[in-house]
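My structure is below; once you've seen it, I'll send some questions.
One protein chain is absent from this view; the other protein chains keep their places.
So that you can tell them apart, the chains are marked A, B and C in the order they are listed, and the count of residues begins at 1 in each.
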Amino acid sequence: MTELDVVVQEIAEEIAARSDRGSVAHYIPELAKVDPAGFGLVVIDADGHVAAGGDADTAFSIQSISKVFTLTLALGKIGDRLWQRVGREPSGSPFNSIVQLEFERGIPRNPFINAGAIAVTDVILSGHQPREALGEILRFMRFLTGDPTIAIDQAVAASEQRTGFRNAALANYMKSFGVLDNPVDYTLGVYFHHCAIAMSCRQLALAGRYLAHSGRNPSTGHSVVSPGRARRINAVMLTCGHYDGSGEFAYRVGLPGKSGVGGGVLAIAPGKASIAAWSPGLDASGNSHLGRVALEALSKRMGWSIFGV
Amino acid sequence: MTELDVVVQEIAEEIAARSDRGSVAHYIPELAKVDPAGFGLVVIDADGHVAAGGDADTAFSIQSISKVFTLTLALGKIGDRLWQRVGREPSGSPFNSIVQLEFERGIPRNPFINAGAIAVTDVILSGHQPREALGEILRFMRFLTGDPTIAIDQAVAASEQRTGFRNAALANYMKSFGVLDNPVDYTLGVYFHHCAIAMSCRQLALAGRYLAHSGRNPSTGHSVVSPGRARRINAVMLTCGHYDGSGEFAYRVGLPGKSGVGGGVLAIAPGKASIAAWSPGLDASGNSHLGRVALEALSKRMGWSIFGV
Amino acid sequence: MTELDVVVQEIAEEIAARSDRGSVAHYIPELAKVDPAGFGLVVIDADGHVAAGGDADTAFSIQSISKVFTLTLALGKIGDRLWQRVGREPSGSPFNSIVQLEFERGIPRNPFINAGAIAVTDVILSGHQPREALGEILRFMRFLTGDPTIAIDQAVAASEQRTGFRNAALANYMKSFGVLDNPVDYTLGVYFHHCAIAMSCRQLALAGRYLAHSGRNPSTGHSVVSPGRARRINAVMLTCGHYDGSGEFAYRVGLPGKSGVGGGVLAIAPGKASIAAWSPGLDASGNSHLGRVALEALSKRMGWSIFGV
Partner (left out) sequence: MTELDVVVQEIAEEIAARSDRGSVAHYIPELAKVDPAGFGLVVIDADGHVAAGGDADTAFSIQSISKVFTLTLALGKIGDRLWQRVGREPSGSPFNSIVQLEFERGIPRNPFINAGAIAVTDVILSGHQPREALGEILRFMRFLTGDPTIAIDQAVAASEQRTGFRNAALANYMKSFGVLDNPVDYTLGVYFHHCAIAMSCRQLALAGRYLAHSGRNPSTGHSVVSPGRARRINAVMLTCGHYDGSGEFAYRVGLPGKSGVGGGVLAIAPGKASIAAWSPGLDASGNSHLGRVALEALSKRMGWSIFGV
């Protein structure tokens, strides 16, 4: 048992003992059904050693964490031209704000707020049918994890599609400025479905390894992106990965990370580890409350903050 | 001559050859007189080795870079209670925006936008006369650098005081919400004067060493802040240090940094180096254009990005 | 020939001589085809005397002027409960702004900005199929004018439906706050179609007579609304009828009025006359430029300003 194993076990036990769990997302009916007591933590280090705590193999809806992978795919597709359609500055606004879009004429602030992620999805969709685009995203997730069982939770996707009026507002708004190329319904369909991908902490930590190791999975040797692109995706995760709680996450955890309203968080310790945490209860900014607590403890005990030891 | 010396020399030469210099700040009359051709770069590594290029000993107005040091002082004074008066989230707004203050009832988004820095100054001032507070700030800068010659450029301070109506608006606005304890004129006086401190790149890089080395100057052994506080100040610099260009700086340079409209930038490579760059021409967000270019080159060639090699 | 006839003739001639015509709305492709040289002015006084100048019988797309009539219908349907879904304050924003909706949680500021008019349309639609709701609106227009030929320009409606992404954004946004009862597509369909009603100045002035005469058409004796409701609709027209140019219209013309991007304006001189003007070129706020100029001249020469002689 390594030091990392011990730390992960300790944190899992500490989290289990806590009663401050935040509130499960209620605006997507299917997510509101999730048990708030769930918790998972998986860390995979540079050697491929897996330290797992809690419900490491329970699948949850990755939601906005999928935006890290769609950003990677869209950059692979059109490179830095992507930044003509979406910025890379923190927004200072909640995840679903439309105000910023009006002041900046339809260009989303960054690829991790909803509007930006919809614009990124539109890039992946271009030239394809929605079904094909979704297939591409799923294949990418399976390739990253080496796990062909990863799938979309259709009940969640349907639930979002039925209730996603605010995302429909964002998409139509961008369309009015010409920022989206495809029919709004197509782009939204792909967006709702990739947010509904279900993964466990173990799978998610596997998927994130290329970001921890200069764009390459050190176990398989598969190169996903260049070292520079991995660095830059990490930078965007650090500044924008937790909506208007991004500063707080950087301040407390000190690692690039991306949260989802399903309660998952992917965090990257560059050169050291890929980390996935999950706890369904959210804080006021819509980020996993105990997920952040667990990551703060992990970063501190392992000395992994990118801001100094 | 070390690799670092070579890299710094190369960068200084490359910058000297460039013609894209940005625009010198014009809204503070005294700053508008500065020659846009100036450039300096100084890097001090963990061993105290100083690599200097360009106008390394030319003093310039550090302006908002002073906010890093006043934040350090205010945290020393009242600890985390400071965060009841000022947030630590990126603002998504220009440095002098007042809009955010209205929506958040007088609480500035972070200590590095003007409103936040004024609130921080107000904390340092409390219980003192303006003259004493300024004395404390100056003594701190001299202690950090070991250089008793560091001083305030009174012409710049007077120039700001005469023209600083927007800062006066911010201060009065916060005062109306009870965020400032002292008379507005006192707080603004101290603020304008500490922004007018003149330092060279060499002095600035010396001053920043505690942030690169867990809160402690490794050469003198002087402890300035705890390791955790150093990390957290770096985190705030990364997410908020360049106003609405903070995401861009993180994306391109990958280091915590704080810019000033005098054209200076302090950047920190945690565990590795304290860095000061200076070039008076600014970009659209009010950050040093060639300062950022130089730091991007340095970070890349030295492999210092905190987001991975 | 009455004094009114003379004044209307003079104004029509003066307008014909002007070269400052504003710009025809270009964001609805079908409207962009309209000849900018068209101009019409029709005034119907309390006795039913019709003074007509210019292209008094040329049909144009009434666009947002339809909002006066849908407001009348919706108030007839649910009375003052309507004001729980839509405010009656000027917005200080352009006609299609979404910012206000975010700050006021989906409740549009007034029934004459696009969001408010969509919410009003949703009320008329409730309990009906879109086709039935449109039928009701058309019947109302034919009843008001006594003219069974009034119809929807299907090419304009189709053009709006294809390009109305910003309105779709507003509707979806309100739907996300529960402000709309019906499927977004249904409500938008009815909205786009009633905006595409084509009428001439003569028809429009006929339709507005109830607002000038305490809710009742003095020639037919048909009562449309109570005197109090007529007054209040006029008040909303005065404060909100020209988007962020409402203050300007009140200042210059001094009459309640409602403009449309087709270049039409309906204005009411309470107790005196119903007035319709049309000139397709718009000013920066999206209101008919020469329409306003003509109404300013009319109001001044007839001494009809509600703000004093």
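By our rule, contacts are C-beta pairs under 8 Å (C-beta built on N, C-alpha and C of every residue); 3 or more make two chains touch, one makes a residue touch a chain.
Since this is a predicted model, take the numbers as computed values, not measurements.
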Report summary line: Shown chains in contact with the undisplayed one are B, C
Report task. From the listed residues B:Leu41, B:Leu170 or B:Leu295, report the one that touches the chain absent from this view. Result -> B:Leu170
Requested in this report: Sort through C:Met174, C:Ala250 or C:Leu290 and give me the one touching the missing partner chain.
Outcome: C:Ala250
Report summary line: The listed residue (C:Gly48, C:Gly79, C:Pro148 or C:Pro227) that touches the chain absent from the view is C:Pro227
**Report entry** Residue among C:Ser66, C:Ser159, C:Asn172 or C:Ser214 touching the omitted chain
**Finding:** C:Ser214
Report summary line: Sole touch to the unshown chain from B:Val6, B:Ala37 or B:Val99: residue B:Val99
Query - Residue ranges of chain C at the interface with the undisplayed chain - result: 87-93, 100, 109-110, 211-214, 227, 230-232, 234-236, 238-240, 244-248, 250-251, 254, 256, 270-271, 305-309
Report summary line: Had the left-out chain been drawn, it would touch chain B at residues 97-99, 101-103, 165-166, 168-173, 175-176, 184
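In this section, only the chains that are shown with their structure count from here on.
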Report summary line: Farthest CA centroid from chain B: chain C
Query raised in the report: Taking each chain's centre as its mean C-alpha position, how far apart are chain A and chain B in Å?
Result: 32
Query raised in the report: Quick one: chain B and chain C, Cα centre-to-centre, how many Å?
Result: 55
**Report entry** Rounded Å distance between chain A and chain C, as computed from the means of their C-alpha atoms
**Finding:** 47
Query raised in the report: Hey, what residues on chain B touch two or more of the other chains?
Result: none
